[in-house]
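Scroll down for the structure; my scribbles are underneath it.
Note that this complex is displayed minus one protein chain, with the remaining chains in position.
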Amino acid sequence: MVWTRPIGRIGRIFSLSYLSMTPLLILSPLILLAALGAVWKARPVHAALLLALSLALIAVLYLTIGADFIGLVQFMVYVGAVAVLIVFSLLITRPGDEAEELARRPRSVVTGLVCTLPVLWVLVHVVSRLGNLPAGAVENPVFSVAHVGQVLFTRYAPAVLVVGVLLTAVMIGAALFAREPGKKPQCPSDS
Amino acid sequence: MSLLDRLQQAAPALWSPEWLPRLPQRLVEILLQYFGAPGWLVTLAGFLVAAATVVAVFLSGFALLSLVERKTLARIQNRIGPNRAGWFGILQPVADGIKMLTKEDIVPAKAEWFLHLAAPILIVVPSILALGVIPYGREWVPVPLELGLLFFFAAGTLTELSVFMAGWASGSKFPMLGAMRAISQMVSYELPLMISALGVIMVTGSLSLPAIVAKQAGFHLGFIPAWNLFTPWGLSAGLIFYVASIAEANRCPFDLPEGESEIVAGHMTEYSGFKYALFFMGEYLGLFAISGLGITLFLGGWQAPLPGLGCVPSWLWFFAKMVVVIMSYLWIRGTFPRVRIDQLMRFAWLCLIPMALLTLPAAAIWHYVGGGLLGWLTTVPLLLIPWVILTVLYNRRMAPATRTYTFAES
Partner (left out) sequence: MTPLTILLTLSTFLFTLGLLAVLTRRNAILILVGIELMLNAANVNFIAFWRYGPPDPDLTGPLFVLFSIAIAAAEAAVGLALILMVFRHTRSTDLNRLDSLHG
């Protein structure tokens, strides 16, 4: 009767070999490929959909590591809201000039690489010097939702309130931005 | 131990009616353990059989529902409905399936074939994923997750992106329009859906769906079940959830994205044959999933409605409630006209979301006071007065004027 005991974490199936790197080794190249496609592809909708794919794969990565709450939140917010926002605004603005983009591609890529490769070098240098961290990973770090709720609303309560105010302001601001200028809000008078 | 001994040993937890839905899974488990399979293989095989059971049950439910819907709508519209294919049309789903499978699969020349192919699949997959976390009976949750509700909503948000992919990949105007409408509708109605579920989470203290069902056990005053629907905040949140679920599933009166008289079939216009059948299937499976969630959150899941009826297996109660809820969806489809896009948006943002937000303090006050008469006295005004104000305001500004008819004389 293996699963009458509730499966606490989605990632428990991977905790059979808890420090196993197989999911990481499979997911990381896929994420990088999808992100590369999002950066490289000239057609904007393809790039946006590849971004959604890379965000979804990052969510799966979080699920396999053991942060399943964060993984599901990432899925819900990034893939379900931010990616939808991006494709929706692409639908509205209808960019279509990929020939122009492809024509200026060599020069823009060279400029981009010249500015980006130093950053990459610095980061890789830092990561490679990350020698001995203090001792180790706990096997299955505790992550129950009750614990998250408690910590959020006792220790980080001011931050939660600030983020709430921020999100309300963002909602009101975006609604105001999106209104057509010069028209009073009116309701249709017919049925 | 011989196989017969193992089966006999597992007898009460295998052959009782309560365990009937788990029978295939347990049988496969016992068989594999008898043949000495390693632990991980037994687990994997059990999961696969459980998933196959869920899919089989709900696919046959989908087939049955397509027939029942057409007959019900027909009776509401004073006609008979399909009655040619077999006795009372019972073989109509088979005929539909054969038709869908043998139709030519047309992909427009301007369409992106990969996204065109991937979109129907990505619409069916979240619905099936979401069906996996709902507790169907006392002993039967296919996947008992601690974060079950969050998983359900995360699976639901994948549908929006797939609808966009379906609309955009078709490469023509009607699908694009339909996709835009569908996304704006789904995004708007997801908020009331999730906020009304928040009240339930708050009172239960857990995101796990079996725990939510277990919290609704027991009876008040001896015969009223302690379901969330029978509390003031639960009634309000349940009604909001019900309306938002109709909109999420793109059903009439919120079926603007697939309004046949306006934009052909919306995002499904350029699909034919089996891909269209997949869209159809995704919509109906999503309907099953979200009505199952509503039953779990507000109608007590698999709990029996009266104290003496505990002998009936719990999964029968669940499916009976699901039948009632789905028939109400069909009834509403046959009765209400389609709403316009601005009416839809206004309804979501100006009516459902304020009322859903009000259920949160109501649930909090109810939980703090501990339910009972004091809870009713304090929370009912909190919910009723804004509702009355909203209705009065709506009727004054938005309701259609009384029609006056002029008939031709003589």
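Remarks
Order as written gives the chain letters A and B; numbering starts at 1 within each chain.
One rule holds in what follows: a residue touches a chain if its C-beta (ideal position, glycine included) is under 8 Å from a C-beta of that chain, and two chains touch if they have at least 3 such contacts.
Only a predicted model underlies this, so the values are computations on that prediction, with no experimental measurement involved.
Across the entire complex, contacts from the unshown chain go to A. Listed for chain A, the residues touching the missing chain in the whole complex are 19, 21, 24-25, 28, 31-32, 35-36, 38-39, 44, 47-48, 51, 54-55, 58, 61-62, 65-67, 69-70, 73-74, 77-78, 81-82, 85-86, 89-90, 92-93, 95, 101, 104, 108-109, 111-113, 115-116, 119-120, 123-124, 127, 130, 133-138, 141-143, 147-148, 151-152, 155-156, 159, 163, 166-167, 170-171, 173-174, 177-178, 180-181.
Assume only the chains that are shown with their structure count from here on.
The touching residues of chain A, counted against chain B in their complex, run 1-4, 6-10, 16, 45, 49, 52, 68-69, 72-73, 75-76, 79-81, 83-84, 87-88, 91, 144-146, 187-188, 190-191. Of all residues in chain B, only 13, 29, 39-40, 42-43, 46, 115, 139, 143-147, 150-151, 153-154, 156-158, 160-161, 164-165, 168, 176, 179-180, 183-184, 187, 205-208, 210, 342, 346, 397-401 touch chain A in the complex they form.
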